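One protein chain is absent from this view; the other protein chains keep their places.
A, B and C label the chains in the order they appear, each numbered from 1.
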Amino acid sequence: MAIDIISWILLSLGGAFVFIGGLGALRMPNLYTRMHAASLTDTMAAVLIIGGIMLQAGATLVTIKLAAILLFLLITSPTASNALASAAILSGLHPEEGKIDAREQRE
Amino acid sequence: MELLGLYYYWVFAVLLMIGFYAVIAKPNLIKKLIGLSIFQAAVFLLYITMGKVEGGTAPIFQDGVTVYSNPLPQVLILTAIVVGISTTALGLGIVVRIKEEYGSIEEHDIQKRDRR
Amino acid sequence: MIILFGVFLLTLLVITALAIVQTESLFAAVILTGIFSLLMAANFFLLDAADVALTEAAIGAGISTVLFLGALALTGERERGKSTNRLIALGVVTVTTLIVIYATFDKPRHGDAEAPVHQHVGPWYLEKTPELIDIPNSVTAVLGSFRGYDTLGEVFVVFTAGIGVLFLLSARSAARPESANPSAEPGQGLRHYLVPRVVGRLLIPFVFLFGLYVQFHGDYGPGGGFQAGAIIAAAVILYALLEGEGQALRALPMDVLKWLVAGGALLYGAVGVAGMLLGGNFLDYNVLASDPIAGQHIGIILIELGVGITVTGVLLCVFHAFAARGKL
Partner (left out) sequence: MYYAVTLATLVTMALALVRALLGPSIYDRILAVNMFGTKTVLFLSVVAFLFGRPDFLDLALVYAMINFIGVIAVLEFIRVRAENDISEKGAGS
């Protein structure tokens, strides 16, 4: 019973994080702030939601698969964000105010 | 609820025609290929939709489950996806060769060069 | 409730498709195709097609994006010309859409168990799979055994397409000077990006291992040769992207790949012929072992292996053909 309650809390927190991340990615003013919002909440939401499901699944093979998914997301998601940010920096998109989206007009 | 049951088919029709529009109206050859793959995806969707049975589950047997969706459309589409990517690759290969020979992948330019 | 999720995903699908056709940047269109494919796979999953969703995930979001990008690198990424005969095209498309939608009113409703599709062979396959083949995944059973001829045909289509791409793209290009930019080493890969490179190298063995799991677990869960081939090809493509194409070719040379392409299809055919030699029909697995069900298991594993090998080989050959042409 206690496990159920904890897992519901984790799941609902995860859902909230997912939604906040989506809002951030949509509403933030420039690329780097959007990336910040999206990647941080992505990681947290993955931990919370998959953690919540793991509690529901109990000690079975399913939990191991979920752990593998979680591990994968925890490794790849920040790496992809890092690669994306460094590619953006190298291409000359610097995190200054106001001028961020100027490059798009040139393209 | 009655109309909701038809929504899948409407989406199929709309997607089919979006893809078809790209194929007939867009002059860029790569855009035509993308349109073709949308067209293809619409057909996949139709097949898989038809295979679904209400209250069923994926046709992988499990104890305690009695209703399964139809496996046949899934088999057909599974292979069709892989064949689809191979033929798309062939199409892209032809486009790349056209670009090398004609210097462009726009329909107008290619036709102009052919008329000369 | 689930059907509402489906409706929502389908609506997103239509919006994405419209955006793909409408955008002028081909690069953006290819990126949106990635999203389109993810949505498509989520829909397949909601429609109970786990195997198809797995295939679409492995092929659509990964390999297809890579191939389109490879072609874009060679052809340019801007659409220049205006649409031709826009009004006529729009008219044709609108009228046809309306006709098709009108026709759908006669179709059985979504999920109707009484629909004609579910009356003929489908239930028979479901009923006979435990009895004749005895594996849990009836999709694999139909793919590998009941409709083995079909799959053999599809494998040969994939094989032919791969050979076609090799023919088209291995011809020496006259227009392109040998090396436009001698200072830049071709196909260096992402060597300058340290983090993705280190992490990616760490992941490749696991992706590979998972590919093998999907290959051999296909009898029991979602999976099989087609999906596994795509996943293993994706692992090698990841290696090529991270370490440079030359490095990947050193690990798996083109000659080996060509052998894989032919060998997989031949293995499939050989299983069929072996059935004939042992006294059965072509692609009859019952005679492969003393017990018919064990024979079916052996046959399905072997032909799935053939499928997997051919798909891996073809996808990698195609990738290398595009990559060798440009510098991606």
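Here, a contact is a pair of C-beta atoms (placed from the backbone, for glycine too) under 8 Å apart; a residue touches a chain by one contact, two chains touch by 3 or more.
It should be emphasised that the depicted structure is a prediction, and the values quoted were computed from it without experimental measurement.
Trainee: Just to confirm, in the complete assembly, which displayed chains does the hidden chain contact?
Mentor: By the stated touch criterion, the chain not on view contacts A, B, C.
Trainee: Name, in rising order, the residues on chain B that touch the hidden chain in the full complex.
Mentor: Touch set of chain B with respect to the missing chain: 57-58, 60, 62.
Trainee: For chain A, which positions touch the chain that isn't shown here?
Mentor: Output for chain A: 8, 11-12, 14-16, 18-19, 21-23, 25-26, 31, 34-35, 38, 42, 45-46, 49-50, 52-53, 56-57, 62, 65-66, 68-69, 72-73, 76-77, 79-81, 83-84, 87-88, 90-91, 93, 100-101, 103-104, 107.
Trainee: Which chain C residues would touch the chain omitted from the figure, given the whole complex?
Mentor: The list for chain C reads 1-2, 5, 8-9, 12, 15-16, 19, 27-28, 31-32, 34-35, 38-39, 41-42, 45-46, 50, 53-54, 57-58, 61-62, 65-66, 69, 72-73, 77, 180-181, 183-184, 189-190, 193, 196, 200, 203, 207, 210, 214, 217, 221-223, 227, 231, 234, 237-238, 241-242, 326-328.
Please note the rule applied: only the chains that are shown with their structure count from here on.
Trainee: Taking each chain's centre as the mean of its C-alpha atoms, which one ends up farthest from the centre of chain C?
Mentor: When every chain centre is compared against chain C, the largest gap points to A.
Trainee: Go ahead and note the Å separation of the Cα centroids belonging to chain B and chain C.
Mentor: 12
Trainee: Between chain A and chain C, what's the gap in Å when you average each chain's C-alpha atoms?
Mentor: Their C-alpha centroids are separated by 28 Å.
Trainee: Provide the C-alpha centroid distance between chain A and chain B, rounded to the nearest whole angstrom.
Mentor: Here chain A and chain B have centroids separated by 31 Å.
Trainee: Using the touch definition from the top, which residues of chain B touch two or more other chains?
Mentor: Expected reply: no residues.
Trainee: Flag every residue of chain C that touches chain B in the complex, lowest number first.
Mentor: 3, 6-7, 10-11, 13-14, 17-18, 20-21, 26, 29-30, 33, 36-37, 40, 43-44, 47-52, 55-56, 59-60, 63-64, 67-68, 70-72, 74-76, 79-86, 89-90, 92-94, 96-97, 100-101, 104-105, 107, 109-113, 115, 117-118, 121-123, 125-126, 129-130, 136-139, 141-143, 147, 150-151, 154, 157-158, 161-162, 164-165, 168-169, 171, 173-176, 220-222, 224, 226, 229-230, 311, 314-315, 318, 321-322, 325
Trainee: Quick check on the complex: what are the chain A residues that touch chain C?
Mentor: So the residues of chain A in touch with chain C come to 72, 75-76, 79-80, 82-83, 86-87, 107.
Trainee: For chain B, which residues are in contact with chain C within the complex?
Mentor: 2, 4-22, 24-28, 30-31, 34-35, 37-38, 41, 44-45, 48-62, 67-83, 85-90, 92-97, 99-101, 103, 105-109
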